[in-house]
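Removed: one protein chain of the complex. Kept in place: all other protein chains.
Note that the chains are named A, B and C in the order they appear, and that numbering of residues resets to 1 at the start of each chain.
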Amino acid sequence: MSSGHSGVHVSPLSTYLSIFAALMVLSAITVGAAFVNLGAFNPIVALAIAGVKATLVILFFMHVKYSSRLTKLTVVLSLFFVAILFAETLMDYATRGWLNYTPMGQ
Amino acid sequence: MSNGYAHAEGAPSMHGHDHAHHPALQHHFSTMSQQREAGVLGMWVFLLTEVLFFGGLFITYTLYRMWYYEAFALASKSIEIVPGLINTVVLIGSSLTMALSVRSAQTNQRKATVNWLIATIILGSVFLGIKVYEYALKFEHHHVPGATFDFFGHAEASGEGHEAPAEGVTMGRDQIQRTTQIFFSLYFVMTGLHALHMIVGIVILFIIAWMAHKGRFDSEYHAPVEMTGLYWHFVDIVWIFLFPLLYLVERH
Amino acid sequence: METPVYPAHNYLTNGHGLKSWLLTKDHKRIAILYLISISAFFFLGGLFAVGIRLELTTPQGDLFQPDTYNKFFTLHGVIMVFFFLIPSVPAVLGNFLIPPMIGAKDLAFPRINLLSWYIYVVGGIFTLFAIVAGGVDTGWTFYTPYSAASSSTNVVPTALGVFISGFSSILTGLNFIVTIHRMRAPGLHWFKLPLFVWAHYATSLIQVLGTPVVAITIVMVFAERAFGFGIFDPQRGGDPVLFQHLFWFYSHPAVYIMILPALGVISEIVSTFSRKRIFGYSFVAFSSLAIAVFGFIVWAHHMFVAGITVYAAMVFSFLSFSVAIPSAVKVFNWSATLHRGSLSFEAPMLYVYGFFGLFLIGGLTGLFLATLGTDIHLHDTYFVVAHFHYIMVGGAIMGYLGGVHFWWPKMIGRMYSEFWSRISAILVFVGFNLTFFPQFVLGYMGMPRRYHMYPDEFQVLNVLSSGGAAVLGLGYLLPVIYLLYSLKYGEVAGNNPWGASGLEWRTQSPPLTENFLEVPTDIPEAYEYTPKVVREAKLV
Partner (left out) sequence: MGGIPLFPEAASSFASEVDALYLFIVAVSAFFTVAISAAVVFFAFRYRRRHPEEIGAHIEGSLPLELLWSIIPTIIAMVMFAWGAKLYYEMRRAPAESLQIYAVGKQWMWKFQHTGGQREINELHVPVGRPIKVLVTSEDVLHDLYFPSFRTKIDAIPGRYQPLWFEATKPGRYHIFCAEYCGTKHSGMIGTVIVMEPQQYQDWLAGGGSEGTMAERGAKLFNDLACNTCHLDSGQGRGPSLKDIVGKQVELAGGQTAIVDEGYLRESILNSQAKIVKGFTPLMPTFQGLVSEEGLAALIEHIKSLSPQAAASAPAPVPAAAPSTSTPAAPAQGARR
């Protein structure tokens, strides 16, 4: 990132407006998709859309796209540690019951 | 914390420094860009903390949703979708006005900066107003966890009977009573903490708007606006996840 | 050797009166504020330990009521963990030394630094209120459902105190991270930084990543206790084991918040008193980061008997060993540093030697607890108590005291009694081993922790332990006396009494408010010892 007189990136107005429009459309899709029975895919679709929306906000509204590597690293780091929290906690819960009775027939 | 930071940044330098320095440069930084980068990094590290803070809630939500999926679906259905949707639009809109305010500050447009900040404050307040309305409904319906919790209370009183187990629902009444309470506990903790973040954000916005009005910022020094923006966008992102997780568990 | 003169202008003389301290933004003064407040909490926590050890000299539990005893060990844990160990090295030594070590005038956010001290104090007041209001008896771990539903003591104020002080810890960590990234003097790149700074960087990462998770967990317990929400309550379908997952996601890495900064102190002292570069600098530096990251993936080894699955237990056991390796690497590198050094044994180095013994035993006994087969027997016995005291008291406090003795001349500008400080280092080492070594045996014998009464056959070892505690207490009290005495009567220290090579020794003692008259530009490699350095230290 350059220093000196306002070395920051100034995004054009159109970027903000189109990101906003995209976010609105995605919100509409989220609600619409929720009313369609997609089975196991309902939560996946909802979270995928939320992920895309969050990414748009992070990249453009929060200017991460134009920020230093350190800022990008910070974002990745936060997701990495949340992933550890999720993965290892769910590892315990997902393996519950693995040592149950073996069914009689087997 | 942002609050304290905003003060720190806004305070005029108390040490007699070279006149070439920007008036907002604090004595322990050597350049404005060092000061700005320190501030921005600080804000990002703070957001890192916030992500983990909400992460603890999301893992709790995930686990109980796996265990008590039907209760989550039922309870989620009992929440009105329209206020939630309006709030989503309002909050994303406020993120846009916030971004535009930062942009105005970057391009040295004082008046526009202030106006966009005020727009953000208004939208944020609208969000909170709707949230208050939603909470009031929950109280009325006895959907607040605790001694008075009764998932069926409202539906039976008003004869809507939305509790009549839909097909595929295998849980009985007691079971629903117990496990929907977990959903609402999480609902209130999650939206409550989110709202708390909004309130803090609005207070900061007021301070920043005042400072902008006083002409404290220019194209070289506007880090407080920028950092408030980062915070506000983060709060927006949390809502982007909360909305489908709480309102849209199973609508079909 | 010319006699050094006490500098007329320094950070201590820049402003007088209470207000100049309570509103200061100077990181050095804030460090002193922390030093005073954590010392107060240390002795308060120590008082509860005295109660515990007194009670346990007899098996019958005849000195205090069981509830009183339970409150004692809870408050001992809460105060020592959250109000002493977590802030100890970072908030006092880190706060004081990181800016001069990196050639900066202050931390990046001086006001936030002061704010974090105030937050700490407010958290402390909540906890003190809980004590005055009758105490709390959940154990420092606040396990549900006992804490949420069963205990009738002051859980809410204590939990709030811990919650609030957590933000102090987060803000300190945040400040350090930004400072280390953005405030280094020109030319001071990462691999010229003292290992103390590396250790604090790693610690800060844990603080900002882990603390929020315990904060949200406390919020949920609070909601359960105060409003009747049922998130961890098995009666309402909640899972108490989930509480433990979330709690240990922070509280296991928190152990490294307590020990890592002390490891940084050890590197500085070892290097100075052997006048030699730390052996394998980059390995020691990266091992700090490795400990910080691995620390986050091993938490459920606290839960091997708590109802996690056999498979999860195996994965967590396997990962737990990963923390042992970087810790071992550090110990080997310090030992190798001594080889062909020029060793001298003033008090700080004696503390380090004590640290070696205790940290070795503490670290190696961790292996028994990471190993599944032995942990089942040892879990929640005195073996665990002994193990974490060896790390957190043996390791962290030895490091902290070593650091205080090492940098005291820099902080205050005066020397303390060499004789008494050596006596104190020896007393602490001997007393510590007497207190806690018997507890390993007690633990393997099967004595569970948090016991107010115990079967007769455990008495001999318990009496031994209490006797050792008396010696240990003396060892901790002694420094208070001679350090306070030195404030006024100590010999003037001079800029660099140990002939150390770090940047912080190039400025006067005590330093100016701005640390340096001119920010140094000719920054050498870390730990560069040449005859010139020693001569310029005016030791000769």
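Basically, a residue touches a chain if its C-beta (ideal position, glycine included) is under 8 Å from a C-beta of that chain, and two chains touch if they have at least 3 such contacts.
All figures in this text were calculated on a predicted structure; none of them were measured in a lab.
Student: Return the single residue from C:F43, C:Y146, C:F227 or C:Y485 that touches the missing chain.
Tutor: Reading the full complex, the residue touching the unseen chain is C:Y146.
Student: Using the touch definition from the top, which of C:F167, C:F222, C:Y353 or C:F429 touches the missing chain?
Tutor: C:Y353
Student: List the chain B residues touching the unshown chain?
Tutor: 66-70, 168, 170-172, 174-175, 178-179
Student: Going by the touch rule given at the top, which residues of chain C touch the chain that is not shown?
Tutor: Output for chain C: 61, 66-67, 70, 137-139, 143, 145-146, 149-151, 234-235, 237-241, 274-277, 279-283, 304-310, 313-314, 317-318, 321, 324-325, 328-329, 331-333, 335-336, 338-345, 353, 356-357, 360-361, 364-365, 367-368, 370-377, 379-381, 441, 444-446, 448-455, 457, 460-461, 529-531, 533-535, 539-540.
Convention: only the chains that are shown with their structure count from here on.
Student: Would you mind pulling out the distance in Å between where the CA atoms of chain A average out and where those of chain C do?
Tutor: Once rounded, the distance between the two centres reads 36 Å.
Student: Check each residue of chain A and list the ones that touch at least two other chains.
Tutor: 70, 77-78, 81, 85, 89
Student: Chain C: which residues touch two or more other chains?
Tutor: Correct list: 181, 209, 213, 242, 246, 249.
Student: Along chain B, where are the residues that touch chain A in the complex?
Tutor: Those in contact with chain A are residues 31-34, 37, 40-41, 44-45, 47-48, 51-52, 55-56, 58-59, 62-63, 66, 81, 85, 88-89, 92-93, 95-96, 98-100, 103, 106-107, 219-220, 226, 229-230, 233-234, 236-237, 240-241, 243-245, 248-252.
Student: Taking the touch rule as given, give the residues of chain B at its contact with chain C in the complex, in rising order.
Tutor: 1, 4-5, 7-8, 27-29, 34, 37-38, 41-42, 45-46, 48-50, 52-57, 59-60, 63-64, 67-68, 145-147, 178-179, 181-182, 185-186, 188-189, 193
Student: Which chain A residues qualify as touching chain C in the complex?
Tutor: 70, 77-78, 81, 84-85, 88-89, 91-92, 95-96, 98-99
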